[in-house]
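Got a structure for you, written out below as structure tokens; questions coming shortly.
Now for chain A:
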Amino acid sequence: MNGLKITNVSKTFGKTNVLKDINVEIADGKFLILVGPSGCGKSTLLNIIAGLETATTGRIEIAGEDVISRDPKDRNIAMVFQSYALYPTMTVRGNIAFGLNIRKVPKAEQQQIVDRVAKMLRIEDLLDRKPAQLSGGQRQRVAMGRALARDPAIFLFDEPLSNLDAKLRVDMRTEIKELHQRMKTTVVYVTHDQVEAMTLGDYIAVMKDGIIQQFGTPSEIYNHPNNMFVAGFMGSPSMNFIPCQLTEVGGEVGVYLQGHTTRFFVRLSQTGKDYSRWLGKNLMFGIRPEHITDYAEQVGAQEAIPCKVDILEPTGPDTLLFITLNKVKVVCRVTPETALQHSIDKMPLYFNTAKAVLFDPASGLAI
Partner candidate 1 sequence: MQQAELQAQRIRAAMWFLLPMIAALAFVAAYPLLRSIYFSFTDTTLTSLYTGQWVGFDNYLNWRTLPSGRTIYRGTLVDPAWWNAVWNTVRFAFVSVSIEAILGLMVALVLNANFHGRGLVRAAILIPWAIPTIVSAKMWAWMLNDQFGIVNDMLFNIGLISEKIAWTANVDTAMWAVLMVDIWKTTPFMALLCLAGLQMIPRDVYEASKIDGVHPIKVFFKITLPLVKPALMVAIIFRMLDALRIFDLVYVLTPNSAATKTMSVISRENLIEFDKFAYGSAQSTLLFLMIALFVTLYIWLGKVDLSGDKQ
Partner candidate 2 sequence: MKKSVKKAGLNKAVLLGAVMSALLASSAYAAEINFVSGAVGKDIEIFKELVKPWEKDTGNTVKIVPMPSSTTDQFAQYRLWLSAGNTDVDVYQTDVIWAPQLADQFLDLTEAAKDVVKDHFPSIIESQTADGKLVALPLFTDAPALYYRKDLLEKYGASVPKTWEELTATAKKIQEAERAAGSKDLWGFVFQGNAYEGLTCDALEWVKSFGGGQIVEADGTISVNNPKAVAALDLAKSWVGGISPAGVLSYGEEESRGIWQTGNAVFMRNWPYAYALGNGDDSKVKDKFDVTTLPSGGDNGKSAATLGGWNVAVSKYSKNPDVAISLAKFLTSKETQKQRALKGSQLPTIVSLYDDADIKAQQPIIPRWKDVFMQAVPRPSAPTKVKYNEVSSKFWSAVHSTLSGKGTAAENLEVLEADLTEMKGKGW
């Protein structure tokens, strides 16, 4: 059974196309992330799923039922908002039970549900407080409790963690993941944070300008980005894009890279792709920071190249190195020990090209 099926959904405000022909389908119980920069249409899409906004064209199916002409309350959904949207005049208990109350669920059952949800979210001792007396994290739990109490076919989360501080955000992220694993309910989760997207989602839809740029599992998105936008958006620090020309040296396809002092050849045979068509063309060589590092993924595959480091940024677990290749700044990631052992003028770096991607700079698409 489908958890959610979005077919040909478009939305226009006047002459602006906010969403252009969106098609997404996920199975029941899956966790879908809508991710993208602000203004990409992800929140609008979520609101259309919720029924808070109407689509100009297209269909929405939730748990196999077409809901496009239904009111939000009849779509069997629950939503968690960015600013929590708690009812300020009601207690926590009132907030969680309000939806049940409206649905005329018997009092005893309401009580039971509230207790169960409160226990699940560990907010039992907050039940008689008003939202104004709670901290941000507590409010977020209550907002989730309100959604959980509904036991809906689908949960909709609208950037639920973006108002929390960094540490709390990580904790809550884990809790949401745990909850999902326990509840097995379909979730649509909007975020602009690619870490949340990677950690939480079963599927990720990367959006930009009202278009889904790529839809897939986190590893598909990360390792096989469709285009330069997706490649650049997912991952931190983001992927390096180095302009280059595809050449063939001794039967090996690869690119020449020019540092401050050295010029060297990087083989691309490990990607296992056929690039013969692109020989001699100017391309974008995309490689993630963790793939220019202090060890070789395949021993003997490529020798270390001494590079001059411009800037060195220790982050704790890793140290980021900034070097210059083909006149652009390139980020590399090594262990702190390596960074300390070697002179910054001659840092030995391995180029692990198994996951490198070449892009056509004209279209931005991966080759």
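On how the list was made: all candidates are chains of the complex that A comes from, given by their letters.
In this text, contacts are C-beta pairs under 8 Å (C-beta built on N, C-alpha and C of every residue); 3 or more make two chains touch, one makes a residue touch a chain; residues count from 1.
Values in this document were obtained by computation on a predicted structure and should not be read as measured data.
One candidate among 1 or 2 touches chain A in this complex; it is 1, while the rest do not. Of all the residues in chain A, the ones that touch candidate 1 in their complex are 47, 50-52, 71-74, 77-79, 81-83, 85-90, 98-99, 102-103, 130-132, 146.
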